[in-house]
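In what follows, a structure is listed as structure tokens, so that the remarks can point back to it.
Yeah, one chain of the complex is gone here, protein chain that is, but the others are all in their spots.
And then subunit A:
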Amino acid sequence: MSLTLKDLIRGVRACKTAAQIRELIATESAKIRTFFRNEDTKYRPRNVIKALYMHMIGFPSSFAQLECLKLIATESFICKKIGYLGLSMLLEEESDILVLATNVMRNDLISGNSLFISLALTALGNLATEDMARDLAPEVEKLIHHKDAFIRKKSILTAGRIIRKVPDTLDRFIGCVRNLLTDKSHAVVLATLSLMKSMIEVDPETIEKFKKFTKGLCKILQTLSETAHSPEYNVAGIVDPYLQISILQLLQIFGKDDKEKTQLMTDILAKIANSVQSSNVGNAVLYETVMTILLIESEKRSQLMAISILSKFLSKNSNNLRYVALNTLSRVVDKVPNAIQRQRKTIVNCLHDSDISIRRRALDLVFSLVNQKNAKTLIKELMNYMLESNQELRNDLTSKICLAIEKLNGDKQWQLETLIEVLEVAGQYVSEEIAAKTINLIIEYSELQSFVVHKFFSLLNVERDRPQKLIQVAVWCIGEFGDLLTEEIEHFEAIPSEQVVDLLEFLLVNTNVEYIKYYLITSLIKLTTRFPDQAPKIQDIFSRYRTNVDIEIQQRSCEFYEFFKYGDFSISVLDKIPPISALLDESNETETDSQTDSQTESQSEVIKEDQKSSKLQQKKLVQEPKKSKKQQQKSKQQNQNQNQKSKNSRKRK
């Protein structure tokens, strides 16, 4: 005797611990396997469905796969039903068993028994593989003209899957679309619309062929919107909303970038937008209508009406409506930017919603709204928002803010100030990429370098325990533009060179982050050329770090220490990095010049050795600023010497 599914479920529910459940399932599946082995037919459906239950609660049940095949091969409806269910639940596309099932399915499809046909179609629609689709396409094609609407709709949807699996079958099915669109049954029309969408997905060229149906589809919409009540297709008081939605989705495709077709739709769209009841399902239709109006080439008047409907959605209490409103707005923001800008305040308010789905949608939208005009207020708003947002959002938010700031190059001073502020308040969330981009901007804006380096110095001077990324960028700037610190500028006093070196030394001693130390050491060597008077002090620092336990620090210190032996700090590798835009221009000019190329190579080698940590420098410092040829050769020699020396120094170690 075999347990029923009910008994098994009761047994599982009576178990107190997971171990007990495991034990129960293990005994039961052993029993089921025995039944299967003995080729028992009486309890086969029952055993298979138990195996399906086990599968669903996470236990292995692949042993039932072959039994499913045996079940669908029987002539009993119940057996077939469970067999097909098992196939769609247990099997994956690659499974060999599906190959075996193909023939049984073909027999069912041509059996003439509408229930068997229906079962086979459902299974085929949900799990058809490429081979199956190819083999059974002719049978499915015949069924599309079946007298029973119930079979017609299923075969049409199955055809949709077949086309997606085997695109060549498209020609087989495309011819019947016209007739099917005029079918009496709404379900068949709905299925046909899905089939058209599958065809468009597989081959976008079919759009042009389908465009001729625009008028007919509008007419169906018209009839639906005029029908006051139709019990057969009624869903929560609206006449066949899913058919309406599906037609609207196709109209979106047809009306896109097509003024002529758009005109055919304008009237009916406006009518629906003004007449749909506001219930859940009514709003579903309204939402799709608005989306359609905004995605096709509508006139300004219609667009404004659509946006005003969305703004009504936004002001509603229902979070679902607000979600879809924000979703639609983000999809059309490029098309009607001005009308959406007017909703800015409401959208910004959504940033403070308690629901993360709403916040995320709003955030995406706000970022696409940022432009030169409103950047300052919006970014301020976003910065405030970042401070109160949770961890999960912050990483994403920080990089998005930085990217937005980077794009808006109107007010350079504002741009850099804001980036520095981001580093200051959210430095721990800033990515390496953003840090590199910030440095990049600072190199580009040569007129602001003095301000930036003063700003960084004062930030670090006031409070030395800052986010790592802030320290990283600040230290790089101080190394690069340290000389500018000794000049007084507006709002900032001149800083004596000694204090600058002291600060870096303090950080070097106190930070315990390795890569910051690498930055500090590289910055210090650069400062030797900026402040020749501080050279002995810096040499002293390097001499101490030559024995550091960190191999990278040790190597750098040793190499840099060697520099001092020459006493001449006009070494070109320590020069300021020129703006990258200038570099790009120049490298275009000199691309053909092989001599310069070889020089570039030897230099970049030096750079690789000396400044490994600073990726930006490594990549971008391709070429020195213009020099006479003599100088070039001289520096080349020098570089080679250094190369040699640093190699030697490593050998010595």
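In this text, a residue touches a chain if its C-beta (ideal position, glycine included) is under 8 Å from a C-beta of that chain, and two chains touch if they have at least 3 such contacts; residues count from 1.
Here is the rule we use: contacts and distances are computed from a predicted model.
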Chain left out of the displayed complex - its UniProt protein name, from "Ubiquitin-like 1-activating enzyme E1A", "Protein YIPF", "Small ribosomal subunit protein uS7m" or "AP complex subunit sigma": "AP complex subunit sigma"
Which of A:15, A:69, A:115 or A:304 contacts the chain that the document leaves out: A:115
Contact partner of the left-out chain, one of A:38, A:354, A:390 or A:510: A:354
Candidate in contact with the missing chain, chosen from A:287, A:429, A:519 or A:561: A:287
Given A:74, A:88, A:206 or A:371, the one touching the chain that is not displayed: A:88
Contact residue for the chain not shown (choose from A:320, A:486 or A:554): A:320
Absent-chain interface as seen on subunit A, which is shown: 5-6, 9, 49, 52-53, 56-58, 77-78, 81-82, 85, 88-90, 92-93, 115, 118, 122, 125-126, 150, 153-154, 157-158, 160-161, 187, 190-191, 194, 231-236, 241-242, 245-246, 249, 280-281, 283-284, 287-288, 318-324, 327, 354-358, 360
